[in-house]
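Here's the structure, in structure tokens; my notes come after.
Complex shown without one protein chain; remaining protein chains in place.
Labels run A, B and C following the written order; every chain starts at residue 1.
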Amino acid sequence: MKKTVIVDPNFRRMDEIFSPSDQKRLHDVVDVIWGKDEPMPQADFLRALPAATAVVCADWRYGDVLRQASNLRAILSVSGGFPQALDYEQTYRQRIRVLSAAPAFARQVAEFSLGLAIASAREIAYGDRLMRRGEEAYLWHGNVGTYMLYEQPVGIIGYGSLARELHKLLLPFGVKLAAYDPWLGNGYLRRQGLQPLPLAELMATSKIIFIMAVPSAENEAMLSRELLELAQENALLVLASRAHVIDFEAATEMVLAGRFKLATDVFPVEPLGADHPIRQAEGALLSAHRAGSVAGGMYDLGEMVIDDLEAIVQGLPPRRLQLAEPELSRRYVSNRAKSPPADET
Amino acid sequence: MKKTVIVDPNFRRMDEIFSPSDQKRLHDVVDVIWGKDEPMPQADFLRALPAATAVVCADWRYGDVLRQASNLRAILSVSGGFPQALDYEQTYRQRIRVLSAAPAFARQVAEFSLGLAIASAREIAYGDRLMRRGEEAYLWHGNVGTYMLYEQPVGIIGYGSLARELHKLLLPFGVKLAAYDPWLGNGYLRRQGLQPLPLAELMATSKIIFIMAVPSAENEAMLSRELLELAQENALLVLASRAHVIDFEAATEMVLAGRFKLATDVFPVEPLGADHPIRQAEGALLSAHRAGSVAGGMYDLGEMVIDDLEAIVQGLPPRRLQLAEPELSRRYVSNRAKSPPADET
Amino acid sequence: MKKTVIVDPNFRRMDEIFSPSDQKRLHDVVDVIWGKDEPMPQADFLRALPAATAVVCADWRYGDVLRQASNLRAILSVSGGFPQALDYEQTYRQRIRVLSAAPAFARQVAEFSLGLAIASAREIAYGDRLMRRGEEAYLWHGNVGTYMLYEQPVGIIGYGSLARELHKLLLPFGVKLAAYDPWLGNGYLRRQGLQPLPLAELMATSKIIFIMAVPSAENEAMLSRELLELAQENALLVLASRAHVIDFEAATEMVLAGRFKLATDVFPVEPLGADHPIRQAEGALLSAHRAGSVAGGMYDLGEMVIDDLEAIVQGLPPRRLQLAEPELSRRYVSNRAKSPPADET
Partner (left out) sequence: MKKTVIVDPNFRRMDEIFSPSDQKRLHDVVDVIWGKDEPMPQADFLRALPAATAVVCADWRYGDVLRQASNLRAILSVSGGFPQALDYEQTYRQRIRVLSAAPAFARQVAEFSLGLAIASAREIAYGDRLMRRGEEAYLWHGNVGTYMLYEQPVGIIGYGSLARELHKLLLPFGVKLAAYDPWLGNGYLRRQGLQPLPLAELMATSKIIFIMAVPSAENEAMLSRELLELAQENALLVLASRAHVIDFEAATEMVLAGRFKLATDVFPVEPLGADHPIRQAEGALLSAHRAGSVAGGMYDLGEMVIDDLEAIVQGLPPRRLQLAEPELSRRYVSNRAKSPPADET
């Protein structure tokens, strides 16, 4: 007999994350409760919870009901973070795994981040704007201030699943990689081929800096004005995780002053204010939180969810999504309060 | 005693291609004749030629004087092509090697081409334009029509030094690679990990197509309207070598009609006419022949020139620049007549 | 104040696993209790346990005492398996992490397994024996029955930490990889670049088969005579985990009959009986359980232990050793009963 699983993906949609063939596979693997785009009514949820082996959801908006979930083995989030309102201590007590879909964003965001880096360092988007204005300069006249990634000192802030995927894409460029991640030991980083560096030293010695740290209670505006001032002249900062981790206004000022280049997919408030000065900074490359929502990538997410449901109903550990760990789950925060309620990565 | 070498880099400049330390090394390795930015006067050139072991130049504008070059072992071009006005038959008879600096452009152009590909497929430059206009769409609303490179069928047209370097950068994306190159055998291409395909089949089966073929007498407008019409809906064409090889006006029409995306670093006439319709095509990504003139890359060129001069004066084969081959040298052409005289790749 | 950690590595020795500089680092990071080569007396252990944050040990020979370990956060095994006599349910209840040093064996065993594979397929050890007997054949006369790894179909049975490391070493050979692992889903395996195959199909289609499955209650003699008979003529089996998983006597018969080659680092009983017929099989390559005890590798183990202790005392998740998972820990078995008591991997 198939195990029952509550599937309540809202804010995502069923056909956004499950390809047609995966929709079918989902129903082959488990008995799906709900499985609709609209938010599941609380009463329905509570009725289904006691029998459910797993809950697939976008956030935890069901309240303090875990004790009723006597058969629950796993909570699978279809967002890139961990549910905020969940009582993690209780999940550990009941030995319920909490899983985040962060790995489904790794390829999407890594590719996008590399694209931002090349497009900024080589001034591809800026050059395109100049051509549309009829102001382009050809050949080396158009390459004042550009540089290649090859063999550059590159710093990575936050070596999680996004950064590990980016790492693979950077290998053929022969860059010298340094990393700062307070949640990872130096031995681990060295074995991955990265030089562990304190944040200030990384800022001062890297030509290109990828900011991929997940937001936490501890890292708000971690990249302060003082640290930003350490950046090399004409360095490049690529901001791929959350604006939470950087003093965004200080960075904006410095980009406008020509101190360094900034490519960013995220902003302190989204949508970004129409008159925010970063919008007109020539040294900036701007993207509307689009790194992690490409169609093929979202199908990846659905595939991972089903793969892990399949493992769980077979009594095996899930291997594709990311497991919440007791030491870290209480530290994760999101910057959602400032974001629009409808759509999230 | 040091061998004498004529160094007449114009249209390039000495300090464009030789880093300060390489300037010194050049003088350590050989006795430099001329070595200035201005074009060498013909009389000076003819006086120096009989004793010269090598000539470093940007093109061959010295006429039919090879028979006076009784000690000449090599002609090293500092451009990405082979000198057009040279009597290649006579160079083979006198066993003079003719070398092109094409390999010095490989990294620059490969990185830029990958940047164009990601920035087009993920609509990075387009998204940046939208943000500057205040018209951006966030998250998946801003990802209609975007796609990842990962695991895509990718076709390469022209598998020379640029393409071989690009190949290394594409490996971590797990793409399925096909190639069309009439100058290379199928066995060679297969051993490199590429599926050899006829041009029409490559056009029809690839999601992303890199056009890297060097211009030749045989490939003018090789990518005809008929072949372009085979491209998949919303495919991406990246044009990195010369507009010579494509029916550029047909491609422009099709981009404007939304049939496929086009990222291009080259144009049929440069500077591109101010009112060329491609300038306003939203599906296009435009670059003013800037892929191969980045500062670090030009120093690479100078290093390769000195490395090969060093080999030549030691009686060893040069290993860094690209050797003209009898079968191919008569086929190379450039599209320079249509380009401005002052600056060239 | 430093946390206290019980370090009782017997059957290993302190200076076997900790380099001189790591010995110092261990004492810098934690307050070491015991830390000697001899087994820690039970009374001393029980006295130290209540205050201990972690226990480093080779096996769990302390009995049912976990309830006294009120501060215990982790048990770190210095062997390649998980402690057998431990009450895992109780560790999960107390939220004590149990860690195995299996990852410290990955490089050692992967390199050794590749060495066994090349040495068998190319008959390197056999050729060396012939030269010592004065019976060698030169050039192609000495290559009857040999083959290259390049582009071969290769099957991996058990895709754990050893196999993942081997995978990296096999990549440049361009092999076609298939895998059988009942604890891993097909989606996971495919994303790693492996074709998931049922065991019988893997046996029948692979030219080279790496057997790396950890022994479990379910896989005793999993490679039965019937499955072995599916192997291709002159295939190669490399046995790197435990003889537990194969019908070793059937395999021996088939190697003696010339059906396939067998390279093995493990035996059903160790030391192997002096008159076991495999000892004289020309098609066999024999190794005395030596893949995972090379000096540099054992220092790796010590480094990983200290790195993870450092993480644990800082309140971070350990990242280098392998975590016991509820679904799998009850399935692991060892074949130690049949092994000599003194030394273990």
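One rule holds for everything that comes next: contacts are C-beta pairs under 8 Å (C-beta built on N, C-alpha and C of every residue); 3 or more make two chains touch, one makes a residue touch a chain.
These numbers were taken from a predicted model, which means no experiment stands behind them.
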Shown chains in contact with the undisplayed one are B, C
Out of C:77, C:108, C:219 or C:252, point to the residue that touches the absent chain in the complete complex.
C:108
Given C:100, C:216 or C:287, the residue that touches the chain left out of view is C:287
Give me the subunit B residues in contact with the hidden chain, please.
92, 95, 183-188, 191, 303-304, 306-308, 310-311, 315-317, 319-320, 325-328
Missing-chain contacts on subunit C, rising order, are 16, 107-108, 111-112, 114-116, 118-119, 122-125, 127-132, 134, 136-143, 146-150, 168-169, 171-173, 270-272, 274, 279-280, 285-290, 293-298, 340, 343-345
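Here, only the chains that are shown with their structure count from here on.
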To get from subunit A to subunit C along touching chains, fewest steps?
1
Quick one: compare the interface residues of subunit A with those of subunit B and tell me same or different, with half as the dividing line.
same
Which chain, with its centre taken as the mean C-alpha position, is closest to the global C-alpha centre?
A
Roughly how many whole angstrom separate the Cα centroids of subunit A and subunit B?
36
Intercentroid distance (Cα basis), subunit C paired with subunit B, Å
50
